[in-house]
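Quick one: the structure is below, and I'll ask about it shortly.
The complex appears here without one of its protein chains, the remainder shown in place.
Right after this comes chain A.
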Amino acid sequence: MHRSSEVKHVASYLNTRGCECFGQPCESHCPVLTDRTIHVQLKTFIKIRVKPDRTGVVTDGVKHSMNPFCEIAVEEAIKLKEKKLVKEVVAVSCGPQQVQETIRTALAMGADRGIHVEVSGKDYETLGPLQVSKIFAALAKKEQADLIILGKQAIDDDCNQTGQITAALLDWPQGTFASEMTLEADKLKVVREVDGGLETIKINLPAVVTADLRLNTPRYATLPNIMKAKKKKIANVKPADLGVDVCSRLEVLKVDEPPQRQAGVKVETVDDLVGKLKEAGRV
């Protein structure tokens, strides 16, 4: 496949599930799915409640906003455009009507246009990394993207799979957990944050990169740009148009809250402490 030396499209996939808490200390509620032992963690400023029928968490009335790692991805794409290394930045999000707001935020940060893949209702509740990756792979082919940048994981499901599955479906190289990214001609140098430290790799374009925390600090969208963003285009697409079936292969059996933390007991004197420890059978 002919590869032009100039990178044409950088598509940023935006995850808009859940709410955010970004690097701040806060309460985390961890609904645990039994039988599948998939650990779901929701770090929020807002109290998360499990639905009475225990099929999931309550999302009504909970403010949805851009996933923090995806924000970093958008920022990186815009930085590349500002350096004139890429021509166009396209922001993509899958979900119901509300995700348009998130796409607008990306446009206000500097993306050129947006694509809203409409998924709503039951389909949205069961939308997972596999379906999203399929949508994304199809879009990438359609738009002839050269680079896809995503957040490394969504903070509501912590799956950390979309980037990797997308790369596999497209048979593209991947640079995940990127803390640094440099475009050199048609190769991409990525510094990855791994358990053992930092790993630097060089991959060919087109490629998939997932953004980690230290890649950059996202900019605030300033008013003049917010005004401009209102005029930018957001195209509407359905998964069926891309030939993607969003049916889920997973069935959620049960969602439970973690056991409540018991309050501590304050004692006045050392004797009280020893007494209480004895009562609890610890001494």
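To be clear about the criterion, a contact is a pair of C-beta atoms (placed from the backbone, for glycine too) under 8 Å apart; a residue touches a chain by one contact, two chains touch by 3 or more; residues count from 1.
The definition used in the following text is that contacts and distances are computed from a predicted model.
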For this session: Would you kindly match the missing chain to its UniProt protein name, picking from "Transcription and mRNA export factor ENY2", "D-2-hydroxyglutarate dehydrogenase, mitochondrial", "Serine/threonine-protein phosphatase with EF-hands" or "Electron transfer flavoprotein-ubiquinone oxidoreductase"?
Result: "D-2-hydroxyglutarate dehydrogenase, mitochondrial"
Problem set entry | Residue among A:130, A:169 or A:221 that touches the chain left out of view | A:221
Problem set entry | Of A:65, A:126 or A:160, the one touching the omitted chain in the full complex | A:65
Exercise. For chain A, which residues reach the chain that was dropped from this view?
Worked result: 19-22, 24, 45-47, 61, 63, 65, 217, 220-224, 226-227, 268-269
